[in-house]
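Dropping the structure in here first, questions after.
Note that one protein chain of the assembly has been removed; the remaining protein chains are unaltered in position.
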Amino acid sequence: MPDQGVGSFERGSRLLEKMLGPGEARRVRTAWRKLSPDFERYVLTFLSGEIWSRPGLDRRTRSLCTIATLAALGRSNGLALNIRMALRNGATRAEIVETLLHIAPYAGFPAAWDALVLAGRIFAERRRGGAARRRLRGGR
Amino acid sequence: MPDQGVGSFERGSRLLEKMLGPGEARRVRTAWRKLSPDFERYVLTFLSGEIWSRPGLDRRTRSLCTIATLAALGRSNGLALNIRMALRNGATRAEIVETLLHIAPYAGFPAAWDALVLAGRIFAERRRGGAARRRLRGGR
Amino acid sequence: MPDQGVGSFERGSRLLEKMLGPGEARRVRTAWRKLSPDFERYVLTFLSGEIWSRPGLDRRTRSLCTIATLAALGRSNGLALNIRMALRNGATRAEIVETLLHIAPYAGFPAAWDALVLAGRIFAERRRGGAARRRLRGGR
Amino acid sequence: MPDQGVGSFERGSRLLEKMLGPGEARRVRTAWRKLSPDFERYVLTFLSGEIWSRPGLDRRTRSLCTIATLAALGRSNGLALNIRMALRNGATRAEIVETLLHIAPYAGFPAAWDALVLAGRIFAERRRGGAARRRLRGGR
Amino acid sequence: MPDQGVGSFERGSRLLEKMLGPGEARRVRTAWRKLSPDFERYVLTFLSGEIWSRPGLDRRTRSLCTIATLAALGRSNGLALNIRMALRNGATRAEIVETLLHIAPYAGFPAAWDALVLAGRIFAERRRGGAARRRLRGGR
Partner (left out) sequence: MPDQGVGSFERGSRLLEKMLGPGEARRVRTAWRKLSPDFERYVLTFLSGEIWSRPGLDRRTRSLCTIATLAALGRSNGLALNIRMALRNGATRAEIVETLLHIAPYAGFPAAWDALVLAGRIFAERRRGGAARRRLRGGR
């Protein structure tokens, strides 16, 4: 494991940008940094640069497992971020909803409900965002 | 949805047997029935016959998401069963361990640890079981 | 269990309407359907049409146990719905508050506090709703 | 609230004995005292002498709500104690099982399973205990 | 334990006022009383008057342990109150953030994130409040 530290920070930054898009990655990093610069650093170095950079599972599967976990635990900020990331990691909206239906009997229907409400809000936001971008480009 | 009830019980029974093997499926169904015949019926009809029978996600992904969820919530009987099922649903031991490493920073390292201990026990059991079966067949 | 599927959907729809009133039942079903038509179907068929339709416990007791469970787990959408249902299932406001006081030392005072805040909001809503209806009818 | 302190300790001791039987109450109090004399005192004074002594809900309903809560949270020592207490507080075995089936879709089937296993063990213990007592009295 | 009841109510009221300041203590007590007068009484008598009044640990350490616990369990009203109290119990903002970073790998990074967001909001409120008070006194 030579120079893992520096390497994992760079790797984590690039991967986060890839999984969220540059604008959203910048926004969430600024938010983390404002809460605590070390929180931002750990998320980039360890979560993104180590855990998510591991080869053993593809990113779409990692996204769905993370969504299942955070829906079960009821963590809203992390769940919202991971629903956004899942869509760029190759999971479809239908697969995200399917994952939440799947865990309903395991974590309880109310946990799935709370998460479906959050997912619905994010999907709607992106529909509006997509429509706005299409209008800007002159298409409808 | 015509005759969903009867249909889903049959479908669920067959799927559980496929995902656990006939011996283990019989054992767990007997255990559930002894606790409560309706508990057995709901698991077969609803969890196995409805949720797990849905087309939107392959069974290997469903297994890994279930393992992530139950490790996060610390439910040992369900986690042990789902680790056994995952191995027949196409997940490797390495992928199960990978899933538990992945959720460590989301549900906490101690949740991953407790689940890794359980998974290690099940893997060891099956190694012993496999060795016993090989000896019975005249192999090593 | 002949034709349990169709039967339980109908039974569940009628029971939900009874436990919530037609207007609120329509609203929540529309919300569930928009999130996922299968989520709506499972809640009606399985939760309402099977679990809540069982004879072994009266609906008031079921409501109080559900409120205790969801307060402990911190699931807000489900808790709000079940507080509304409890009032139509024969539980008084005082009994709902009593249930939340009772679980304070079991699930922690902060879980009870969060749930009491939600309950207080629902009780206030209904007082205003009741006052509005009385004014409409020419009363007070 | 004059002399609530002394009063609630006495009231709590008597109520615990009533809800558990003298032998079991002595055993659990000794266990608590060994862990921490203040833990024993708080349980008697506050949980038993205050919360459980309140008039707003009957003890059978309190028992079922407590069982639902502790099954959802996966607390085994407390759950075992409360299953024993429930049987003396007027809840039948069938009602305890019914409560656990009821919360399965709210807290998840695996939470209900873990709790049903514990309940099954306690019911079996008591059957053996009852049979032993009947033999001692010269009956079968 | 003579006259523990009355004594602990008085002791708890004074300690809460000390840990929150008179204005905030009045506000939160009014809020609790409105939800349920007994909830207010139990918090003052038992949590504040007994648990927090014990000598075995200093109040700063108690505050940090409570913040860790409530962040792990995701209880927002209680967490917000305890962050406010911690600042008067001798913990600095940096120590509160440090506690939340510390539990990130134990309760999961998303639990720490949700709590850091809440802490950030409270710190900002107090900065604004402090600035307003300084302006009132003819400063800044």
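To keep things simple, chains are lettered A, B, C, D and E as they appear, and every chain counts its residues starting from 1.
Everything that follows uses one rule, which is that a residue touches a chain if its C-beta (ideal position, glycine included) is under 8 Å from a C-beta of that chain, and two chains touch if they have at least 3 such contacts.
No experiment lies behind these values; they were computed from the predicted model shown.
One chain is not displayed; in the complete assembly it touches the shown chains A, B, C, D, E.
Checked against the full complex, the candidates C:44, C:107 or C:122 give a single residue touching the omitted chain, namely C:107.
Taking the whole complex into account, chain C touches the unshown chain at residues 104-111.
The chain not displayed touches chain E at residues 46-47, 51, 54, 56-57, 61-62, 64-66, 68-70, 72-73, 75, 78, 94-95, 97-99, 101-107. Although one chain is not displayed, chain A still touches it through residues 1-9, 38, 41-42, 45-46, 50, 54.
Here is the rule we use: only the chains that are shown with their structure count from here on.
Note on A-E: its contact pairs, compared by residue number with those of C-D, A-D or B-D, agree for more than half at B-D.
One simple way to say how far apart two chains are is to compare their mean CA positions; for chain C and chain E this gives 32 Å. Our note on geometry: chain A versus chain B, Cα centroid distance of 27 Å, whole angstroms. Looking at chain E, one finds that residues 38, 42, 74, 104, 108-111 touch two or more other chains. If the chains shown are joined wherever they touch, the resulting network links each chain directly to all the rest.
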